[in-house]
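Excluded from the complex is one protein chain; the other protein chains are retained at their positions.
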Amino acid sequence: MLAEKYQDHIADLLARYPVKRSALLPLLNLAQKEEGYVSESAMKEIAEILDLTPPQVYETATFYTMFNMNPIGKFHVQICKSLMCGLVGSDPLIQWVQQRLGVGPGQTTSDRLFTLSVVECLGSCGTGPMMQVNDDYYERLSEERVGRIFDELKETGNSSLKSGPFMVPEPISR
Amino acid sequence: MAESNNQDLVTLTVDGMTTSVPQGTLVIEAARQVGVMIPHFCYHPKLTPDANCRMCLVEIEKLPRLQTSCSTKVAEGMVVKSNVPHVDEARKSVLEFILANHPLDCPVCDQGGRCDLQDFSHQYTPTTSRFTELKRVFPKEYFSPLIETQMNRCVQCMRCVRYCDQVMDVKALAPSGRGTLTEIKHFSAHELDCEFCGGCVQICPVGAITSRLSMYDFRPWMLKRTDTICTYCGDGCHITIQKKQDELIEVNSTQGVGRNNGDLCARGFFGYHASVHPDRIMHPLIKQQDGRFAQATWEEALELVAEKFQGIKTAFGGNAFGGLVTSRCTNEELYLFQKFMRGVLGSNRVDSSARFGHVNGTLPLLSVQGTHRWTATFEDIVDADALLLIGTNITETNPITGLKVKQAVKQGHAILVTMESLLPARGTISNITLLATHHLPVRPDHYHIAIVGLIKSVLDNGLVDPGLETRAPEFFRAIKAAIDSTSWAHIEEVSGVSREVFSQSAHAFSSSTRGMIIVGQGVLRSPRGAEMVTNLLDFLILTGRHGQPGCGLCPLAEENNDQGAIEMGATAEFLPGPIAIGHHDTRQALSKLWEVDLPQEPASSLMEMFRDAQAGQVKAMYIVGENPVESLPQTGKIKEALESLEFLVCQELFLTETAQLADVVLPACSYVEKDGTFTNTEGMVQPVRQAIDPIGESRPDWEIFSALSVVMDQPMEYGEARDIFKEIRSVIPGYGLVGPVATRPTPKVDVVQQYLQEGFAHGLATRYVCTQDQPASDTPFLLASTQSLFHSGKFSTRSKGLLQIQSSGAIMLNPSDAKKLGIASGDSVCVSNAHGAVTTIARVLNRIPPDVACFPEHFDQDIRCLFELHIDKESHVPYSKLTWVRLERVEKGDV
Partner (left out) sequence: MKFGEWVKTLIFYEILMGMKATLTHLLHYKPITLQYPHEKKPLPPNYRGMLALLRYDDETEKCVGCDLCEAACPSRVIQVYSAEVPGEPTKRYAKEYYMDMTRCLFCGQCVDACPVDALGMTQEFEWAVYDKRNLQLNKQQLLAIGDRAFPVREKRIEFQHPNVAYFNVSFGDIPQKDA
């Protein structure tokens, strides 16, 4: 599937490295972009492309926390739990979000909309507490603002409260 | 290793002791040499240093911090201290970290009692821990039938992962996750699917990876060990059988010992239960009038056999006897069997299972270079510059020789040329063609023409040894003329390999100084096997590699003692030595030693015996451990031949199809119950030792021959197997000098000279002629009976461990063929040709070439009927490994 759909892109990735195996991370990124998570079939396919065994791909994919190994919801809510955000109250916020969504960290709501993750520093320490939903940053959070964000996301799939986008290249459209 | 020589020695001091070691040695190894044991988990001499366990920290003067001795190389004047307080302190801390998560379940752990972590804990740690946190617990996804992982015990040294990658080249294990939550896994939650070599079980320093076959059956201190030799292939691996009372518990092998250096394959590691299978024959059996077997005593059985044998001998003479022995017997037994046949019964009709293929390797070697053994050893494979593998899926047939090839390629950077039907596709077991510099994908029936192509490119590209033309002009001209009769177009069309690939391979091989050819079952057990081996020897001579140090042609033995069977004279054309059967002086010497006259009749080999049995010339047969009814196709009419005999004696472990036809069945011992020697494929004679008492009333084969000869009044009496070995030594001077390395014979100059002058002409008219077997349009698939990594002959199909990995045969197909036929893995497939039709299960595998189907020979009871039997005119080898079939998908309802 990947090989057929992104033939040129994969060829381009492979051409960038002297050793085939080096293209593993870009290909895993591609797989995650495609399905939202790194599926087993994708890992097997990547193994075949790169002349590796599936366990070797699995090894790399599980090492990096930003690869999702399970299907995620439409919105991947990643709240910062590091020191700076913690000082301005991320802990109670996380508790509140857990209650609001009814799921714990790493879990997805039953309507497959929100997946909650608690992550380390996202580099926006001046404006904490903050979170990242898919590719967008939401800063200076309060319970009220998070509630609004969730409602807007649920209704329109977008929220006016986001700051950014800061990421290059363009965010995922799904 | 070759690179270390005496000039670059480095002197260093370890704990006050000064020693000199070669440059590049690791500090931990240097310390071991002066008797300082530095504790370690992740270091292993076979693997590259990883330095992840931090246990081997030592103080090295002038270096700022403590250094890991497993990754630091020695330097001149280095002063290493391993017994100073702060080094102890560091080790204590490392152990405290490891024990923060290691469960204290030593009482129920199979490693408890021989665990590195346990030992070091006793040595270094306080009995308490400062960690109060909960220990990590990994959820369990499946329970493996063979290799059980208990990851809570893992110390994350990555030895298993590195072994699987660097030594076995399987890459089935990988660490998943990170930090303390790193878990050694196969792929996600899938069950481990790999070569099952057991290397991870052996190399794990703790009890994280253990064998389920012996799980909880023992504690290490209860085990009694017996060092012996594995019986499952010609590699002759050293194995240590561990038993508790008389129960086989486990098999392992020690690093640094034997030809295998501690590495094993699935057959060696998990296959040991075959010997204690409940179906073993416990008592002698005599067939009654009604065709059923009745239990008898040894006296009754031996007396009956002796009486019948005497009767037939008086009535029809010695030539009415035929004898067949399996190459799984020890050298002593093979020797005694042929002595019994030739000396006591007076028959020259003796053969062994070396006839099924190994003679195809030995006969050309004898006629071209005068040796019956390899002119190289496993060490030469490791040191080789270029290796040419022909017709051998070496990983599956001879796994440990395969490891030597892998080592040569991965560590020695040797050039590897494979001529093999397998495609270079990655699978759950390693594929040697993936390591090849040049791979020539050749269909199993096209090896002959591909070898011709290789020789042609040597001649066409001017790669011929410059001195050869003047040294042996006739040889050169004759070979050139014979080769020139085949055109490149024909070779390219038939073999499917382009001229460029042939010449690249020929260039690669000729550019090396240490080039070896390894020939496998694909050549030895397929039609024209002996001719192909002779042609390959011509190739060696032409490239000038013949007779050079570290060069040679190495035919791989399939059974553990194929080589020994030939050397002990248990084949039709040889007396012990092997000396040609007509050799006058040897006959005289043997007559004198055995105190009998040797039979004068011409020798007859396996297939001739069955032919004569059907014709009524052979009246009685003595079959030891062989099962020709099952191993040869029905078209050979073996069963009919055996039924027409007056008297058939079988000496067996199990009541096989052949044994069921016998009049008397004598229970024999398997390799774990007897003493003796095996000769491995490279010609090394190694001792086999008794591990457990004989099962039931079974007796070692040599004892039975001896007892029978006594009852027949021509006693061959020996106290123990070693007495027979002494006699063999008196027959073959210098035989079996048991040492750490195989003796390396060199080609005999006079024989080679003779071959170059006139010997080459023998068979030259035919051996370069390329014939082509066209598939009929209705049977487009070439069905090959292949060997599986997980079995050896039919013997291993009695082993419960190996049956867990592979319990039945499946027809293996290429994905493109499967797609064409609409077949998926697990579908029922009808395989048919003019001889019949068989329904079996399909398995789609990337490595199978198009238009070829493979079926494991170990489960061929049903599919055997499709094969035909061809007999080699020259070497009398029966070929039955290839046939043409058609495949059709069968709906589930139709079955």
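The first chain written gets the first letter, and so on, giving A and B; residue counts start at 1 in each chain.
Assume a residue touches a chain if its C-beta (ideal position, glycine included) is under 8 Å from a C-beta of that chain, and two chains touch if they have at least 3 such contacts.
For clarity, every value in this text was computed on a predicted model and none was experimentally measured.
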Touch criterion as defined above, residue of B:P107, B:P278 or B:G822 at the omitted chain: B:P107
Residue of B:L134, B:A489 or B:A765 touching the missing chain in the full complex: B:L134
Residue, one of A:P71, A:P92 or A:G106, that touches the chain absent here: A:G106
Option from B:K73, B:K92, B:H190 or B:R219 whose C-beta touches the chain left out: B:R219
Subunit B residues touching the omitted chain (full complex): 103-108, 112, 134-137, 139-140, 143, 148, 150, 152, 215-217, 219, 221-222
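Following the convention adopted for this analysis, only the chains that are shown with their structure count from here on.
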Complex interface listing, subunit B residues touching subunit A: 170-178, 185-188, 426, 434
Contact footprint of subunit B on subunit A as seen in their complex: 40, 43, 47-48, 51-56, 58-59, 62-63, 65
